[in-house]
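The complex appears here minus one protein chain, its other protein chains still in place.
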Amino acid sequence: MSVKEVVKEIEDIVTKFGGLVELATDTAIFIEVPRENLKEFAKWLYDSGAYLKTCAGADERDLNSKFAVYHIFGLDEKGLDVVVKISGREGEPLPSIADVVPAAEWCELEARDLLGLRIQGHETKPRHVIPQDWPEGLYPLRKDVAYDYRPPSTIEKFEEEFPREAGLPVGPYHPILHEPEYFELYVEGERVVDVFYRGFHVHRGIEKLAESPRFTYKTIPFLAERICGICGFVHSSCYVLAVERAAKIDVPERAQFIRSIVLEIERIHSHLLWLGIAAHILGYDAGFMHMWRIREPVMVLAELLTGSRKTYGINIVGGVRRDIDEDKKKKVLDVLKNVREEYKKFVEVLTSVPEIVKRATGTGILPKEDARALSVVGPTARGSALNRDVRKDYPYFAYKYASFKVPVYTEGDNLARLLVRVDEVFESINIVEQLLHALPKGPVVVESYEIPPFRKAVGAVEAPRGEDVHFIITGHGKPYRWKVRAPTYQNLPALKVMLRNTPLADAFLTIASIDPCFSCTDRAIVIRDVRSGSRKVLSLLEGRKYASK
Amino acid sequence: MEYASLTLLVVLPFLIAPVYDSIERKVKATIQSRIGPLGPVRSFLQSWFDFIKLLSKELVLTSYGIALITILELVLVSATALILQIHIFASQLQWTAALLITFLSISSAFSLLRAVVLDNPFSSIGAFREFYIMLAVEGFFLSTLAIALLIEGSLILKILLFCAIALSCYVLSGRTPFDIAEAEPEIASGVYIELSGPLLAIALYSLHIKRYVLAQILSYTLIKLIGITSTNFALPCTLLLTPVMWVLCGVVSIMLGRTRVDIGPTTVMKAMLILVILTLIALWLTVWFA
Partner (left out) sequence: MQVNRIAAPLKLLIIAFKTGRVTKKYPFGPPLITEAFRGAISIDPAKCWGCGACVLVCPPNALDIIFEKEKIVIEYFKGRCIFCGMCADTCPANAITVTKEFELAATNLEDLKEDVVHRVSKCAVCGKPFAPAAELRDVMKIHPITEEYANICPDCRRKRTARAFGMRFGASI
């Protein structure tokens, strides 16, 4: 079925549900449905094979006196984003689709916390995103709250939040975590039976900051780049992709190629970093040192191409700021050839160390049904037999000009996820070489463009950790609403399933195997028991009672 | 004259164990393609510098039990080192061998004591892991060491004993793959988590002395294997082989990852059982044919 036919089919269904199609582009279709029919429509979409990317709440009281919630679904085979909007006035109840689509729970809780929406079914749940000592009734993402307002704190409230029973606390500071997070592992002997997680310690309010007077379209790519220290370029690329789709800016082909090349270089460096960390977690420090030694020329390449080892700063709306000339191209090809050889030799050594193989096999298993229900993305999904990759399913930038394989393993354990990443490095080196040889001539940036206000768009980019989604509603000079959903956010619920019955020693490898980037995430978790079929939605505080059974 | 050299011998482990540790760190760093301790002085004295620096840091004591255990461990390990030196100096005195075995066996009870006293969840897990390793290895280690020190047997017996002792010494020295008691990425340094400042300095120093004892046992057994124990070369060779053994253990540890508490001890125990059975067979054959 072609895209047009799919759009027609969706339009027919939408009219049956009483909604209407606002806009249909070749990458996305924007639908509005009445509140009452949302659940059925979502169920139809989910059963037809869509998966939920994220949902974003927005304060649209300036435009039409209502709050809106946008549920963003993705149809993998067609490469189409389906954005379903519902709206309601202040205080009106909005339906939740969390029992139909399990992955929706978090983003709905987030919308409830940050915008004060009354989402049915979530009213009594404890706070998700904002800390316990935040004053009641203050919703940060509403337009009438100033971005630099600092409310007074009530520290006594913190006591209620953290469980007191004897679990093994991992965090907020632990040698294995690069960022502060709080896991509480419930162990029997040396086996983990349950986990309680509280995150959001590094919530920096980036979405609110982007709506403040301090930022404009021109300067937000730099802000987006600093969402994460390893995959920053992915965030800035996703942002400019969304804005360019919304404003229908025609970006020169050469710029798209350069963006793809730098994205792949970022993927190479991120996977080499992760492999080193995984070796370190398993006690094989020589693996850590050598993997990072092999990674160092890639970092120098990034600096040569963009001017900085990390936080590249070359993405702007309309193109890139740096070009790749013949000298640089030759250098990149030489360095990558060396990297490939050394990497191949070292990976053979790494995957033959008996401790690494024995400990990573059979631990942290994520079965395929759970992976589908929780809509996990990236190597976490590809290690559990889900063939999902944004570069192939929703092509963007110059990926349609490169041919590459997507590695998929079926076991779903830590070793599978490790091997997915090992293979992806080889594929990425291939892609860079192909794109460099096919680099078209032309300018690298479009000089002038117009961004009309109140256009919507969805951008999705394959980060090293999975799919990164940005949702933009354009405004005057800066976005009206910018929603970031990082890949680790989508993958964290899977930890609850993966950590069950894992030996404690490998719990940390399991946590690390989803390649958590908590800076990207800055969200929190609600534990759910997907496996038993009983959709028992446990709140943050109930999780510990579940563990002591 | 003899007393002078005996004094020197007895004091040697306490001075030189951190030096050997620095050398091991330098070798590890070379295998990992980095520099490690920088410069000719630091290549040999880095661990001493660390010890002195740790002594100057703040001491945060969560319970007196921890301080007691740490100091007790130092005393125990130092006594073991002393006895070992005396035995090597005068190996014809059989009571030194018996005393050595006794002191080595106290350390296994000691690790159980540690598991009971520490109440931080991470240190309990670390201490119990240490105890599992002890259980898997200690019995075999002590019996084979006793046989090696006290009995002169055939070459095959000596080789088997040497293999068993080498494996036990490596496992007990707390290096990867068996450093699960103080796994930093997993349990935030396990048994060492509550130690700080001078106490941590003492704990690490005890670890160095323990490794010295194990390395020296290993080199002495090798000397016995070669068969020059009764000559004048025995003592200098033992002393020279000790750093070689130490560094070899370091090199082996670099090439392996960390094991898991259910995999590691059972694998070691299986290996030891095989070796011990073979040793007993060899011993029986020696007696039969004698």
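Couple of notes before you dig in:
Going by the order they are written in, the chains are A and B; count residues from 1 in each one.
Operating definition for what follows: a residue touches a chain if its C-beta (ideal position, glycine included) is under 8 Å from a C-beta of that chain, and two chains touch if they have at least 3 such contacts.
This one's a predicted model, so the numbers in the text were calculated from it and none came from an experiment.
If you put the hidden chain back, the residue from A:Lys53, A:His271 or A:His290 that touches it is A:His290.
Only one residue in the set B:Ala17, B:Cys169, B:Leu256 or B:Val276 touches the chain that does not appear here, and it is B:Leu256.
When the missing chain is restored to the complex, the residue among B:Ile31, B:Val117 or B:Leu225 that touches it is B:Ile31. Considering the complete assembly, subunit B touches the hidden chain via residues 30-35, 38, 251, 254-256. Residues 214-215, 218-219, 222-223, 286, 290, 293, 296, 300, 303-308, 311, 313, 321-322, 345-346, 348-349, 352-354 are the ones on subunit A that touch the missing chain.
Following the convention adopted for this analysis, only the chains that are shown with their structure count from here on.
In terms of their C-alpha centroids, the spacing between subunit A and subunit B amounts to 48 Å. Across the complex, subunit A meets subunit B through its residues 166, 168-169, 174-176, 190, 279-287, 289-290, 293, 353-356, 358-359, 503-506, 508. Chain contact summary for the complex, subunit B toward subunit A: residues 31-34, 121-122, 125, 176-177, 179-180, 183-189, 254-263.
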